[in-house]
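Before anything else, here's the structure in question.
Heads up, one of the protein chains got dropped from this complex, but the rest are sitting where they should.
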Amino acid sequence: MAQPQSGRTIVSRPPVGITGNERMAALSDGIFAIVLTLLVLEIRVPEVAPEELSHALSEMWPKAIGYAISFVVIGLYWVLQHNMFQYIKRHDRTLLWLNLLFLMCVASMPFPSGLIVRYANEQAPVIFLAVSFIATGLSLDLIWWYASTYRHMVDERVDKTLIGLVHQRLLISLIFHFAAIGLSFVNVSFAKLMFILAVGLYLLPSRLSAYHHQESGPKQATRGE
Amino acid sequence: MAQPQSGRTIVSRPPVGITGNERMAALSDGIFAIVLTLLVLEIRVPEVAPEELSHALSEMWPKAIGYAISFVVIGLYWVLQHNMFQYIKRHDRTLLWLNLLFLMCVASMPFPSGLIVRYANEQAPVIFLAVSFIATGLSLDLIWWYASTYRHMVDERVDKTLIGLVHQRLLISLIFHFAAIGLSFVNVSFAKLMFILAVGLYLLPSRLSAYHHQESGPKQATRGE
Amino acid sequence: MAQPQSGRTIVSRPPVGITGNERMAALSDGIFAIVLTLLVLEIRVPEVAPEELSHALSEMWPKAIGYAISFVVIGLYWVLQHNMFQYIKRHDRTLLWLNLLFLMCVASMPFPSGLIVRYANEQAPVIFLAVSFIATGLSLDLIWWYASTYRHMVDERVDKTLIGLVHQRLLISLIFHFAAIGLSFVNVSFAKLMFILAVGLYLLPSRLSAYHHQESGPKQATRGE
Partner (left out) sequence: MAQPQSGRTIVSRPPVGITGNERMAALSDGIFAIVLTLLVLEIRVPEVAPEELSHALSEMWPKAIGYAISFVVIGLYWVLQHNMFQYIKRHDRTLLWLNLLFLMCVASMPFPSGLIVRYANEQAPVIFLAVSFIATGLSLDLIWWYASTYRHMVDERVDKTLIGLVHQRLLISLIFHFAAIGLSFVNVSFAKLMFILAVGLYLLPSRLSAYHHQESGPKQATRGE
């Protein structure tokens, strides 16, 4: 209610687009739910003689770890998009399509993931997966740029600092993905390590998270009950 | 609040039906999410020797492009239905069933899409896909006609000009789909070009979009924050 | 606001349970969306030589019709449950479980449907499908009885006449399903005709629909805009 003025040059522009992003969120949640659930369907119950079951199961650990990592990675994109749409309150046709582009990247992710599990020591899957991550990250960053800067579809909590922190959070991981492509020409294992580092980066606490909570925490809390 | 009067002959009729289209939207979003996600499952990880992987992947480009086009086409129907239901605020039993008819068309679309990918040079898949597009387009147009004209289930922004623009936008692509059927007897490649043109048509900016924003933009924006 | 009194003996009881049925609706819509979409996945793109494609497609009509009928039947249960939850505004643990029981019946419906398509002239699939319909119908009726009569979880529009009309609409089709079981011992085709009649029954306009609209139409409409 007390409008903060310092550094909030964005807010002075009138907001554009139509309110009501519920269905964009619902479509996104549906696609994420399906992708997350179908991952585990790749892990089939082994068809062996009962006395060989323990051995067959013990050989499935790489698949299980691959499943857990894939789940975390795709869950991460869900968290990133979820948090972004806490700020984006309006949309137009272009934003609907940018979100569909992001969802296309997410929905196609099981393919490079499956590739890297199946061909663990090859270069091609590393490049496919890195390109997939880069496309997904860029499309999500494009949504943020479009809604926060090119058009004004965000709520009053969003200022220039926050816009920058979100961009930084999305784009910094691309360094690791480009590094993975470069390293794949030298050593596939080092390249794959880059993917782990890129995910690990997001699991750490961030300046964005701190800024967000300092900003919105108290205001939201009073609205809470 | 200030009711515009000029050319708004529809609004004078009392609205009919029950408010609350959330579950119709939720069912639609669910079906779209599944159809969009299952498309990519058709692209299986190739099972070849590691040294043949690059070659196997390089042969998958047609499938990848087919996937992207299918995603855009089905995404397009989602955007069209999404935008239509920004205006439709009430429903009755008949509208529930018309929406189910539209969803049946959407859910069955992977079959003709798969057909045309598998049998690239045959006439029958072209006709199947054209008929599928025509049925989907007509069922969506039927929803609009029923909700806006036959019954009055739309909100106060909808006037005769908007009703006409939405019909025009939905029906104009049918020309291309009928042309695809006709051309399929002459040349399958020309016929398939019609599908691309029909989609391209929707990606261009439209008079409807401009009219919609002029109408709803300022009003919505003030509601925005 | 003006509380109608005549014949509304139910309303005098205080309502019980917790408001907020959104997640029960969301789970239901998700399950319906998946079941409706997976139906068509059973129709695989035929793998034949290109010159045999037309012939192969012409032999798929029974499957297409089976798909359309299954879609309509499951869509019908969605419409019935959707309309019922227009009235049910509260829930408790028991209602959550009754709804899960109904959803279990819905989710298992593809099995008897697939059975009857695959074994068109056998008695067993007819009995399986009839039992499946009876279980689904009874579980939905149980939800209505529990929410409207045993507990009081419905809104103020629900009176004794409406309660009776909903029961009648759900239970009358069971006559046809029991008849299908009986006829299956004599003639499988006659038995299958009963399923068509049971569905056709629901597609006709009903006293319930008329009563519902007379009740809620005007009140809702004023809320509409």
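Which chain is which? They are A, B and C, in the order written, and residues in each are numbered from 1.
Criterion: a contact is a pair of C-beta atoms (placed from the backbone, for glycine too) under 8 Å apart; a residue touches a chain by one contact, two chains touch by 3 or more.
What you are looking at is a predicted structure, and each value in this text was computed from that prediction instead of being measured.
Which of C:S54, C:Q86 or C:S108 touches the hidden chain is settled by the complete complex: it is C:S108. Interface with the hidden chain, as seen from chain C, comprises residues 14-20, 22-24, 26-27, 29-31, 33-35, 38, 89-90, 92-93, 96-97, 100, 103-104, 107-108, 110-111, 114-115, 118-119, 121-122, 124-125, 128, 155-156. Summarising the interface, chain A meets the missing chain with residues 25-26, 29-30, 32-34, 36-41, 43, 45, 47, 50, 53-54, 57, 67-68, 71-72, 75, 78-79, 82-83, 85-86, 203, 209, 213, 216-217, 220-221, 223-225.
Note that only the chains that are shown with their structure count from here on.
With chains reduced to the mean position of their C-alpha atoms, the one farthest from chain C is A.
On superposing C-alpha atoms, the copy chain A sits rotated by 90° relative to chain B, to the nearest 5. Note: centroid distance chain A to chain C, computed from Cα atoms, is 38 Å. Computed centre separation for the pair chain B/chain C is 27 angstrom, with centres defined by C-alpha atoms.
Annotation for chain B: residues touching 2 or more other chains are 26, 29-30, 33-34, 38.
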